[in-house]
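Every protein chain but one is kept in place in this view of the complex.
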Amino acid sequence: MKLQEIVARVGGTIQGDAAQEISGVNGIEFAQAGDITYLTDKKLQTKLETSKASAVIVSAPLELDMAQVIHPNPPLAFAKILAIIRPNLRLEPGISPEAVVLENVTLGKNVTLSPFVYLGKNVRVGDDTVLHPGTVVYDGCQIGNQVTLHANVTLYHDTVIGNRVILHAGVVIGVDGFGYIPDEQGRHVKINQVGRVVIEDDVEVGSNSCIDRAAFGETVVKTGVKIDNLVQVAHNCEIGEHSLLVAQVGVAGSCKLGHHVILAGQVGVADHVTLGDQIILAAQSGVHKSLDKPGMYGGSPAAPAIPWKKSVSVFSKLPELSRKIRALEKRLKAIENQ
Amino acid sequence: MKLQEIVARVGGTIQGDAAQEISGVNGIEFAQAGDITYLTDKKLQTKLETSKASAVIVSAPLELDMAQVIHPNPPLAFAKILAIIRPNLRLEPGISPEAVVLENVTLGKNVTLSPFVYLGKNVRVGDDTVLHPGTVVYDGCQIGNQVTLHANVTLYHDTVIGNRVILHAGVVIGVDGFGYIPDEQGRHVKINQVGRVVIEDDVEVGSNSCIDRAAFGETVVKTGVKIDNLVQVAHNCEIGEHSLLVAQVGVAGSCKLGHHVILAGQVGVADHVTLGDQIILAAQSGVHKSLDKPGMYGGSPAAPAIPWKKSVSVFSKLPELSRKIRALEKRLKAIENQ
Partner (left out) sequence: MKLQEIVARVGGTIQGDAAQEISGVNGIEFAQAGDITYLTDKKLQTKLETSKASAVIVSAPLELDMAQVIHPNPPLAFAKILAIIRPNLRLEPGISPEAVVLENVTLGKNVTLSPFVYLGKNVRVGDDTVLHPGTVVYDGCQIGNQVTLHANVTLYHDTVIGNRVILHAGVVIGVDGFGYIPDEQGRHVKINQVGRVVIEDDVEVGSNSCIDRAAFGETVVKTGVKIDNLVQVAHNCEIGEHSLLVAQVGVAGSCKLGHHVILAGQVGVADHVTLGDQIILAAQSGVHKSLDKPGMYGGSPAAPAIPWKKSVSVFSKLPELSRKIRALEKRLKAIENQ
């Protein structure tokens, strides 16, 4: 595709050969002739000078031989060009004879049902949706348009999946929440989980992550949320629009996250916690109380980032502080004894 | 079902219209006419007054228009009524022609083998047991009565599953434990894991959790244990009766947990640790040494909850303590210099 055709689709202005063919997209280190790349960091400009790339996306023009696309947001332009030139692979539409489809299933146009896909009763699947092999959809699920369910995904009954959702291999949506009441003998009696899960549009969920169905009502993952691998979202949570949950995060029951919340890797959030919009939790933090003010927090229990980092920096000096206190006590004793 | 029929099955006494039909069970906020609900918390009594529920389970009679079921344990009664009115869905019994069953398999009465279920050689499946699509059972496994294996579960060879066990989608039981011996070149030589896993009656295991087979002998999960999603139980562990392992807990090899142990979310237990009966670990704790006395512990390394919480509360004041020590040193120096 010609550079000018690409730029017509993603915006920006061209400096250099606009008619040249761009056949690939790559990081600065990997780029070859025909590739377009982008400058992530001014420090990498010297790397760019030796790069074999044919064009680069920059936020302001540089002294360079190669063609430049000037764009206000080079990483965003890069992501969009990447999606044009290297679109994700898509299985051919069609219903495999090795798929099993129970009664009263509604399929949209151009659906792909791979071998070993199972659709329970009363399932609806939207247009242009792809189900990879081994995906199991229980009764009553509704799946939107342009959805991709990768291999070995499981949707429990009555799960609702919006449009353009991507669920990666091994994801489980709608599994029972963890709810029990002890009886007189200390045996845990199951509270049947009779709610469901609603995944809104443009959500992506990483491999082997689990989202519990609500005890009653709905667990909701709102528009544009991105969830990494091995994440746990418990029953009755509401994850706000465009939030990011990084790998191995765990969110306990009935939590409510605002929009653009970021939970870094291995963060844990206790049950019934509310996190306001644009709250960011550092990796491995533990949140036990609701947080309201946007900004970064860290530690367990989570505190605002600046005082938390100060406490952390003192932690490594604790043996020294302990020695100082002992020394102070001795010196004071000496004075008092006079 | 009439309210009096329900109460006849779960106990309690009725105040109000005992003959009315109860068609649903719901939380106070969600309840509609025809529903029964329960009072979790006295603070919610005002919500109850505006609830559309037809009946409520309470521990002592209240001033209310709606019918009341007086029961010594309202949450327990609620869980039991829920199981009566909204029982878990069950697939029809029957052997799918798309299931694969190898030689010498014994099936009980009313077994459900869904499409894409695989049973290896010498497998035994008890009465009224349901295997959802994509479940894979290796050779020699024994599965009890009224068991539910959800989609894409894997049982490695010789696994033993008791009665009324529920394994959620993606669970793996009997995978090799993590055991190696380095050779002279620093290569890790695998210690073949030749033991097995025994899951006793009434156990439930959440999605994508893993339980390792023993190196020798057995990994045992005892009666009534409930395990949440994404939990790791390593080889040769023994998890005591009615213990609860919340999501993303990891228990290393050869641990022995007593009965009614509770490990909250993301807790880690080091190998060869013994935890006595009724020990509770707060979320994200790390246990490196055996604990004997019942009660709550927290932190890493885990300490009894009260002193641990005190230390945590001082942690946030560390920068202040550090400043105070510097100030003390200055003031003392001034005195010493006199």
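First chain written, first letter: the chains are A and B, and each begins at residue 1.
Keep this in mind: contacts are C-beta pairs under 8 Å (C-beta built on N, C-alpha and C of every residue); 3 or more make two chains touch, one makes a residue touch a chain.
Source: prediction; values computed, not measured.
Checked against the full complex, the candidates A:Lys52, A:Lys121, A:Arg187 or A:His260 give a single residue touching the omitted chain, namely A:His260. Only one of B:Asn152, B:Ser243 or B:Gln278 touches the absent chain when the whole complex is considered: B:Asn152. Screening A:Gln68, A:Asn145, A:Asn208 or A:Asn236 against the full complex identifies A:Asn208 as the residue touching the chain left out. When you scan A:Phe116, A:Tyr156, A:Phe178 or A:Phe216 for touch with the missing chain, the hit is A:Phe116. Subunit B meets the missing chain through residues 100, 116, 118, 134, 136, 138-139, 152, 154, 156-157, 170, 172, 175-176, 178, 180-184, 186-192, 194, 208, 210, 212, 215-217, 230, 232, 234, 248, 250, 252, 266, 268, 270, 286, 288, 299-301, 303, 307-308, 310-311, 314-315, 317-318, 321, 324-325, 328, 331-332, 335. Residues of subunit A that touch the chain left out of view are 25-27, 29-30, 73, 75-76, 78-80, 82-83, 86-89, 96, 98, 114-116, 132-134, 150-152, 166, 168-170, 202, 204, 206-208, 224, 226, 228-230, 242, 244, 246-248, 259-260, 265-266, 283-284, 312, 315-319, 321-322, 325, 328-329, 332, 335-336.
By our rule, only the chains that are shown with their structure count from here on.
Between subunit A and subunit B, the centres computed from C-alpha atoms are 26 Å apart.
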